[in-house]
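For this depiction, one protein chain was excluded, whereas all remaining protein chains were kept in their positions.
Presenting chain A:
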Amino acid sequence: MAVGEAFVSAAELFSNFDEVVPPLKPKEAIDEANRCLYCYDAPCIKACPTGIDIPSFIKKIATGNLYGSARIIMETNPVGASCARVCPTSQLCEGACVLNDASKPILIGLLQRHATDWAIRNNAVFFKPGERNGRKAAIAGGGPAGLSAARELGRLGYDVTVYEAKEKAGGLNTYGIVSFRLPQDIALWEVRQVESLGVKFKYGVRVGVDISPQELLAEYDVVLLSAGMGAVPDLAVEGEDLEGVYDAITLVEDTKTKPLTTEFIGKKVAVIGAGNTAIDAATCSVRLGAAQVQIFYRRTSKEMTAYDFEFEFAKQDGVEFRWLTAPKRILGRDGKVAGLELIRMTLGEPDEKGRRKPVPIEGSEFTVEVDYVVKAIGQKRQIPLLEAFGLEHRNGVPVLEENSFRTTHPKVYAAGDIIFGGGKTDAMVVDAAEQGKKAAYAIHRSFETESQTA
């Protein structure tokens, strides 16, 4: 796949969104599984935010116990099939593999995918609902954190209802990660696993809009907020209302939910931002047939938040990177995007996090001709939702009890991207899954303590 093709057929467009990384062949999987040393107290386990017993699931692939292998993965990580595809494994499990120095690290991500693919193909069901304990839990948001919490609460015997604003659950995995990395079917299989525990899903219901916090708090014993993050913020430049300005999340979502558009074929696309979402938007544009795709970022490659493998992938796709440039104005013609005025930047003094702040270079403005501008400069916080619940927060990040996921309201917990407070890496699916699990245990613990003291 590369940019610049003059003609793209509909069939080709469609196949552009097929999964790019091929699965391991059966022999490859066995060979690779047998290469694992089955370390004791293995570093790969510690490097996994959810702590999957990786050597065990690999050993089970080697003994032909694929059911057991997939069960270990899904037991520890309710979105383990998605994570097999989207985790930055070279920074996590594979980066910690003891064979890094001695040979080559084990392909843990692909082995995880091998096992979970088996489970998907064989309609494996792993978990049973716990005996009902009479408590009701509401979960706002059916993404990785919400699903993970719902799964664990369901197993613990809670009557769980997930309120999901969209038509389907799975959150980022269903809507926000490009199909050629994570097909929707995978995320929806994980949703079905949670459904099979008797967890109810109410779709098209926005908490705080369609149902009030008061109603939820009255009806349920506990509420977990796992609504993720909001839309991409505005660039705050002139021309943002022109036709042809997209936000990256919507662009990716459209490729996963609607018939693929042909309007990008042969066009020039500018993407603003250099995180993983920006990369997704850029590679999506390439796959939609764009003739030229450029990423504009106000800092340099050193500061960008996209994973190395994502960066490499985008370069392979022919995406051009323009460092130290920031948008100043979107230029229009007949109400449509026609160009983009940019300004060159330089890196100034480091800020409190040690990141050098980009500073515009006076008079360095220049213009590029583009047909589409895609915004990917981060995501908004869920401030209205937090405020509707009357929760204390710092810049949209809810204040939590120490070592807990409990907010300043005793009946309200929060997990996933909604509590992501920045840091070196992006908020990861695998972190959200772990937080969902932990929040479920925190909720359960508090009820246990309550019933013991009562």
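Here is the rule we go by: a contact is a pair of C-beta atoms (placed from the backbone, for glycine too) under 8 Å apart; a residue touches a chain by one contact, two chains touch by 3 or more; residues count from 1.
Operating definition for what follows: contacts and distances are computed from a predicted model.
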Listed names "Phosphate transport system permease protein", "Phenol hydroxylase P2 protein", "4Fe-4S ferredoxin" or "Dihydrothymine dehydrogenase", with the criterion being the UniProt name of the chain not displayed: "Dihydrothymine dehydrogenase"
Omitted-chain contact residue, chosen from A:Tyr38, A:Tyr203 or A:Phe366: A:Tyr38
Residue, one of A:Ser9, A:Thr63, A:Ser301 or A:Thr346, that touches the chain absent here: A:Thr63
For chain A, residues in touch with the removed chain: 26-27, 34, 38, 40, 56, 59-60, 62-65, 67-68, 71
